[in-house]
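The complex is shown incomplete by one protein chain, all other protein chains being positioned as in the whole.
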Amino acid sequence: MPKSALRKWLVGGPPLAYLLFFFAAPLLIMVVASFRSPGDFGGLAPLLLHDDSGTQLNLTTEAYERFFSDFLYTGLFLKSFGYAALATLLCLAAGYPLALLVARSPRKYRDILVLLVILPFWSNFLIRVYAWMMLLGPQSFVSAALNGLLGLAGLEPVSLLYTPTAVVVTLVYVHLPFMVLPLYANLEKHDPALLDAAQDLGAGAWQRFWRVTFPLSLPGVYAGAALVFIPAVGIFAIPDLLGGTSGIMIGNVIKQQFLDTRDWPFGAALSLMLMLSALALAALAARFGRGALR
Amino acid sequence: MKRTLPALFLALAASAAWPQANELRLFNWNDYIAPETVQRFEKSCKCKLVQTFYSDNEELVAKLAAGARGYDVLVPTANYIQGMVKAGWLQPLDLAKLPNLKNVMPQYLNRPDDPGNKYSAPYAMSITLIGYNEAKIKELGVPVGSWAAVFDPKVVSKLGKHVTVLDSQAELLAAALKYLGYSANDRDPKHWEEAKQVILKAKPYWAAFNASSYIKELASGNIWLVHGYSNDIFQADTGAQEAKQKFRIRHSLPKEGAALSLDVMVIAKDAPRPDLAHQFINFMLDGRNSADLTNMIGSGNPNQDAQRYIKAEIKSNKAVFPDAQAAKKLEHLKDMTPKERQLLNRIWTEIKSR
Partner (left out) sequence: MRRSPWLWCAGIAAYVFLYAPLVLVVVYSFNDSRLNAQWVGFTFAWYGKLFQNEQMLLAARNSLLIALAVSVVSTALGTMAGFSLHRHRPRLLPALVLATIAIPEILMAVSLLIFFVLLNITLGMVSIVLAHITFCVGFVALVVRARLAGMDESLTEAACDLGATPAQAFRWVTLPLIMPGIVAGALMAFTLSLDDFVITFFTAGVGSSTLPLQIYTMVKIAVTPEVNAISTLLMLLTLTLILIATRLSPSVLRTDTSR
């Protein structure tokens, strides 16, 4: 084998092998499962049916038929994409300045500042969500301040908890490091000389950012957006705890199939549809991004 | 220094990998056995009790259906026994090793879901009913003797978004069916549609569907009325008293009736230590050990011998030990067929997304 091909296999081979074995193979099992029927008492019905006429495959497209014929599920898909998109944009708005601030800090502080970004996330997820429930709850100062302001404007007091707002805020919070870290990794590399040159050529601060920094940081933006948007669509814990009575997302429905209704084929089908649409969006975004860069 | 970190890591890893001998593996609900009971058992059998937890029967079923093994004793709710037997997950009990089985009250033995007690021994019970903040309810004058407190918009609206219901499709459906006067195990799709309408009409007045933190919310005074399990509501009361709140949390068994959950001990088919498993079950059927749990969380107790060890205020609590009249209106929830479950889930998804 020529040296360059060997190198390609040495570098790309191990991760490919690992993912094929521990990810693709189990996934394949679930792909087949989406074409099977639910077992009488959970799990899956047998794949092979033996009767007088011989052995046949017990497969059906029922799960997919149900998904496509029922707008209820498609509606939830769209709603989940909406929430995730909003959370991603807010994450970008909040995370970009933070990443920029850290990337431009003096060398000796950068390590610690990066660690400080991720430190809160070594506490426990549930505890952080509970803290948000407290912060958004009726007895918190955040609620009191907000309702005080609303009262001044003559508006009715609102409840922050058990609302879509609570869901989005917590989604942003939980995913913020996954936006900041890729952005930082990219921004850190930017050569200050480019900005100095731009300034010498007469560019103002905003122009320097928009025409020099931002375009160079696009790979970081895409990585961050992917690492926030894609997982956020399928999340269930946050809508469960904070979403109130109408706040569910498609992740909750998927979870229910496995942990409530024991309808694994339908759960698998929904999951696969979710994955395919997320991957399609990512591919579209990449194509659009490549076009925009040119 | 560069070498001590990896060495430390290896030492920690080794300690984690070292196999333990003489253990009984119990797969149980969270907080469903008193610590003193565990200690007493470990002393009596000279073994170690290793617990793994679930917070819902469905989590247990999902893991077993995916093939998880290695557990000795499981504690599912009784309506799951037949399904688990058919799926081949349980082994029959050796009744000769369970002399304490006679301690159980006769109405909980030899049930239709396990004739002859072939596979299960009763453990504890709870009723799904209404819990409420006594002071607030008195202040607002809300009647809590019926499911109307949860489902009738005229009544619930007085509580202004301080109500939660269980995040369980089966339980909420059962409560709605009872409110409408049907059996909790009614499978008629028309009745289910009616129940759905009832739920949708009442939903705007509910704060959330909550199966986990409603105890805390009740005890802290944020929520004033819940649809919940009797032992949870008991613990909310304990919590409120500990936090020195100015109110008590009380139960109310609605007049239309409610769902009763009997949890049982079973032995997994490929249990590593069936001998220890039988020892454990017999141990838990002893009155004193059985009473520990009731005294801790206010759970219902099917054990006759345990009654003399239970605290007086719990014994007199009608929601934990209902009288014969009320007991007639309680129903065990039966398991559903896959088609029924699919229909229920669709109703549930619709309820939750409107």
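Each chain carries a letter (A and B) given by its place in the written order, and its residues are counted from 1.
What we mean here is this: a residue touches a chain if its C-beta (ideal position, glycine included) is under 8 Å from a C-beta of that chain, and two chains touch if they have at least 3 such contacts.
Please read these numbers as outputs of a predicted model, since none were measured by experiment.
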- Per the whole complex, from A:Pro38, A:Pro177 or A:Gly247 the residue touching the absent chain is A:Pro177
- Listed residues A:Leu49, A:Leu78 or A:Ile118, member touching the removed chain: A:Ile118
- With the missing chain put back, which residues of chain A would touch it? List them for me. 7-8, 11-12, 14-16, 18-20, 22-27, 29-30, 94-95, 97-98, 100-102, 104-105, 107, 110-111, 114-128, 130-132, 134-135, 139, 173, 176-178, 181-182, 184-186, 188-190, 192, 195, 205, 216-217, 219-220, 222-224, 226-227, 230-231, 234, 236-237, 251, 254-255, 258-259, 264, 267-268, 271, 274-275, 278-279, 282
- List the chain B residues touching the unshown chain? 1-2, 5, 9, 12-13, 16-17, 20, 23, 25, 27, 30-31, 50, 52-53, 55, 59, 62-63, 66-71, 211-213, 215-217, 219-220, 222, 232, 235, 239-240, 242-244, 297
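The rule is short, and it goes like this: only the chains that are shown with their structure count from here on.
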- Message: Using mean CA coordinates as chain centres, what's the gap between chain A and chain B in Å?
- Response: 34
- In the complex of these two chains, what residues of chain A are touching chain B? 37-43, 70, 72-73, 75-76, 79, 130, 133, 137-139, 159, 162, 240-241, 243-246, 248, 252-253, 256-264, 266
- Task: Enumerate the contact residues on chain B facing chain A in the complex.
- Result: 56, 58-59, 61-62, 64-66, 83-84, 86-87, 161, 167-169, 203-204, 206-209, 212-213, 222, 335, 337-338, 341-342, 344-346, 348-350, 352-354
